[in-house]
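With one protein chain withheld, the remaining protein chains of the complex are depicted in position.
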Amino acid sequence: MNALRRDASVALAVARKDAIAELRGRHATVSTLFFAGIVLLLFGFALGPDADRLAAAAPGLLWLAVVFAGILAVSRLHLLETDDGALEHLALYPVSRQAIYAGKAIGGFAVMLLIAVLVLVAVGILFAVDVLGAWPALLATAVLGAAGVAAVGTFYAGITVRLRAREVMLPLLMLPVLAPLLLGAVKATAAALAGDPFGELGAWLQLLVAFDVIMIVAGAATYGYLLEDG
Amino acid sequence: MPQTTIYVSPRSLGAPDRRPPAVATAELARLFAGSPALAGVTMTIQGGRAIALLGPNGAGKTTLLRIVSTAIRPSYGSVEVDGLHLNRDAAAIRERVAYLSHATGLYDDLSARENLAFAATMIGTPDAASRVARALADVGLEARAEDRVGTFSAGMRKRLALGRILLGSPSLVLLDEPYAALDVDGMTLVDDLLAAWREVGVTVLVASHAVGRLEPLLDGRVVLERGLVVDVHGEGVKHVPPAPPAAVRPAVAGAAR
Amino acid sequence: MKTRILGLVALAAVIAATAVALFVVPPDQNQGDAQRIMYPHVASAWLAYLSFGVTALAGIGWLWKRDLRLDAVAHSAAEIGVMFTAFAIWGGMMWGRPVWGVFWQWEDPRLTTTALLLALYVGYLLLRRLSDDPERRATRAAIVGVIAAVDIPIVHFSVEWWRGLHQTATIGSPDRVLNPAAPMVFVGSLLGMLGAFTLAWLYLMIRRYQLARAEAAREEARRMDRIMTARTVEAAR
Partner (left out) sequence: MSDAGFVIAAYAVIVGGLGVYTLALWRRLRAVRGPDDEAR
């Protein structure tokens, strides 16, 4: 019990530290959001001005933009740890590795959720989709999707942050792993927007829950090896 | 020697002669990208002693300290800290070791106080707020406590990193070039810290070029060159010359021969 | 010597199974000759899954026991698994064109899943090339191997559902041959191909492992040599 409380305070301290740094001028969220916005705009150009086609493609565009932005966001969050050997020091504290993972993932989750919600609003405006009508299901999808991207992104960023070729390796390793999340989130969003005519929304949300749980467990179990690195 | 005013948290360490060696290495070697930074170091450092680690750049001082701190693993050989084996008890070793490295590990966007408060949570310091305030005062950074570390000079960063060590109660303190980048007052601070740790029986291992300055403060010295111990002097440190190749054991199983 | 015998047996088995699949088995009523592609396709897919399972288990073994031999097993299995994955995709495409009229059928869950597998494990192999320290390489690779392996079932389910949650499969997927209702000659031919490919896999695994160990031995000798040079230089002073 005591150990659990200590782990919780460690995780919160890590997340809080990331949040402070973010608010004080790292501005990873702002630049990432801007990036997501540009991606949406370019999708619009790529698909042409046909409003029906854009509305049909909206769920896919939404989540592609979120996932692409997520790669940037998690890599920015880990870049903070390259401040003057911070990652090495983080590994030297006598705390459970799972707590450090949880702390980094919480920070990632907060950023990802913000991005997902704002991109959702932007999609509603740009592609004329009724986002407000189905907001509870969409919010649930956003929460689960953000959690999945953060869970996976945290340890892939942890692996690649020490590599020379990190800009290439992060998306290369992360995107295939995120494929089921992308699928589930897009399907859930589409079902929610259409008013769930086939009653499949629950199943897709379950898939997202399963993805999140498996990735969080796997990430927590392996993050320690990654911190020690070798 | 003047009575030091720095607060060093004591740790029950046991009688000096009953303690296991603070550091015991056997045929310790580490390669980076195929070239050896340490080529086989076998030595013991007695608990409660303050030992200098001397030698030119690239002699392996930093590598040795990083291995003992658990930051990196050895390629060959083994290490024990206070009788705890590096491969099996790394977590327990981390509880006992404090490490001042070249890289301070401080966050630029956090203030000095926030950096120490974060470290206090991670170390598990009781009465964190007052201990942080005390540590800031002890390293002479009270006036700049609320400023972002990104605005600090290299010397101030080093002071803050020293303050972080004061938050824990280590049994072994590893210092990598503590005098580097410090002004005269800062160097005196390091001297005082060394005296304070020595007083409570904490083992100290200092890698430094400042031989003359350290001499009166320490019990003994180890001289490294090209990854090997070439000279040992003083109390509390023993060294065995490298054994024949057959005695060099990879740190992991299954390294092909 | 034993490995060589295994290799010869595997060679004979692959030739025999190929001959049976090409010349003995009659054409399928619906798919015609194209169903002959099924046998190596399914066998390749099976060995891809087997390989990646081995990669994950050996990776966990490395993290647990810290034995570099397990890392060599993981590396060998990943490389061979990528090859069989590529074969499975190629076979699926060659089958898809005559039967479906297209090379790539998005509604076939096997094909899309396999394509993702290829991406996952090519990443694994690329990551391995980026570290020059054997232990770091092993640890990073083991983590990625484990994550990729736990991802595979989720990928499979998601793609399967994606095809249509409440719609029964309308398209003949390559795995329909596994249907026990299929004539015995098809089942027998498939089992023969599976056995032959598995023998070949075993042989390649052994040889690839030997290669990995030989390379490791060379690297290790070089490292040891560097250490001994450092010592003699110091001793001579």
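Going by the order they are written in, the chains are A, B and C; count residues from 1 in each one.
In the analysis below, contacts are C-beta pairs under 8 Å (C-beta built on N, C-alpha and C of every residue); 3 or more make two chains touch, one makes a residue touch a chain.
What you are looking at is a predicted structure, and each value in this text was computed from that prediction instead of being measured.
**Student:** Checking the contacts here: which visible chains does the omitted one touch?
**Tutor:** C
**Student:** Out of C:20, C:37, C:130 or C:190, which touches the unshown chain?
**Tutor:** Within the whole complex, the residue contacting the unshown chain is C:37.
**Student:** Per the definition of touch given earlier, which of C:22, C:102 or C:185 contacts the omitted chain?
**Tutor:** Of the listed residues, the one touching the omitted chain is C:22.
**Student:** In the whole complex, what residues of chain C lie against the chain that is missing from view?
**Tutor:** Residues of chain C in contact with the hidden chain: 1, 3, 7, 14, 18, 22, 32-34, 36-37, 40-41, 44, 80, 83, 86-87, 90-91, 94-95, 97-98, 200, 203-204, 207-208, 210-211, 214-215, 218.
Definition applied: only the chains that are shown with their structure count from here on.
**Student:** By mean C-alpha coordinates, which chain is most distant from chain C?
**Tutor:** B
**Student:** Taking the mean of the C-alpha atoms as each chain's centre, how many Å separate chain A from chain B?
**Tutor:** Whole-Å distance between the two chain centres: 38.
**Student:** At what distance in angstrom does the C-alpha mean of chain C lie from that of chain A?
**Tutor:** Those two chain centres are 30 Å apart.
**Student:** At least two other chains touched by the same residue of chain C: list those residues.
**Tutor:** Correct list: 133, 135.
**Student:** Can you list the chain B residues in contact with two or more other chains?
**Tutor:** Those would be 73.
**Student:** Note which residues of chain B are touching chain A in the complex, please.
**Tutor:** Contacts found on chain B: 69-73, 90-91, 94-95, 97, 99, 101-110, 114, 118-119, 121-124, 148, 157.
**Student:** In their complex, what parts of chain A are in touch with chain C?
**Tutor:** Contact set of chain A toward chain C: 152, 155, 159, 163-165, 169, 172-173, 175-177, 179-180, 183-184, 187, 198, 200, 203-204, 207, 210-211, 214-215, 218-219, 222, 225-226, 228-230.
**Student:** Which residues of chain C touch chain A in their complex?
**Tutor:** Per the stated touch rule, the residues are 63, 116, 119-120, 123, 126-127, 130, 133, 135-136, 139-140, 142-144, 146-148, 150-151, 154-155, 157-159, 161-162, 165-166.
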